[in-house]
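A single protein chain has been removed from this complex, and every other one stays in its place.
Now for chain A:
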Amino acid sequence: MGNKQTIFTQEQLDAYQDCTFFTRKEILRLFYRYRDLAPQLVPLDYTNKPAVTLPYELIGSMPELKDNPFRQRIAEVFSEHGDGNMTLDDFLDMFSVLSEMAPRDLKAYYAFKIYDFNNDDYICKSDLEKTVNKLTRNELTPEEVSLVCEKVIYEADVDNDGKLSLEDFQHMIVRAPDFLSTFHIRI
């Protein structure tokens, strides 16, 4: 095989292939996308694993993410320290989970994390309210928002603690017919 690229070692590429849903070509393409966000910050040689992190603003301005109301949460969930600044590893991880090859359980796990705004491992009423307001751009009245959140908790809360745990969420989302097709970014 003509192995002309010098960005990664063969080992690194193989390891990335094993750890994500991407093929070799796609990983290289993703690297170039990552680099295009800030060519002066990202070196062309990753063989010695430089510790380069891109700030959230650059990530959030990508065409695939800029219209998504949850882009901030997505970046925070996948970033190393939870602040939205991403290394190449985080970047690959994010798009791997959001690719169409990722299985339902994996996506459900990360979806739960994304919608858990306060990072307390539960989706509580305030998280739900934030989600609804982001989805409708604050068009619903507070009573309507409250009604919606109550209904969601009523429907999905299995252990009756007034908030959704990961199990509740997974139990609800694996039956959703649209989940796999909507929780999907193609890059």
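Heads up, the rule we're going with is that a residue touches a chain if its C-beta (ideal position, glycine included) is under 8 Å from a C-beta of that chain, and two chains touch if they have at least 3 such contacts; residues count from 1.
Heads up, the rule we're going with is that contacts and distances are computed from a predicted model.
**Q** Going by UniProt, what is the name of the one chain that was not included in the view, given "Sodium/potassium-transporting ATPase subunit beta", "AP complex subunit sigma", "mannose-1-phosphate guanylyltransferase" or "Transmembrane channel-like protein"?
**A** Missing chain, per its UniProt entry: "Transmembrane channel-like protein".
**Q** Per the definition of touch given earlier, which of A:F31, A:Y46, A:F117 or A:F183 contacts the omitted chain?
**A** Per the contact definition at the top, the residue touching the missing chain is A:F183.
**Q** Could you pull out which residues of chain A are in touch with the chain that's been left out?
**A** These residues touch the chain not displayed: 15, 17-21, 23, 63-64, 66-70, 80, 89-90, 92-93, 96, 98, 100-103, 105-106, 109-111, 115, 128, 131-132, 135-137, 139-140, 144, 147-148, 151-152, 155-156, 169, 172-173, 175-176, 178-179, 181-186.
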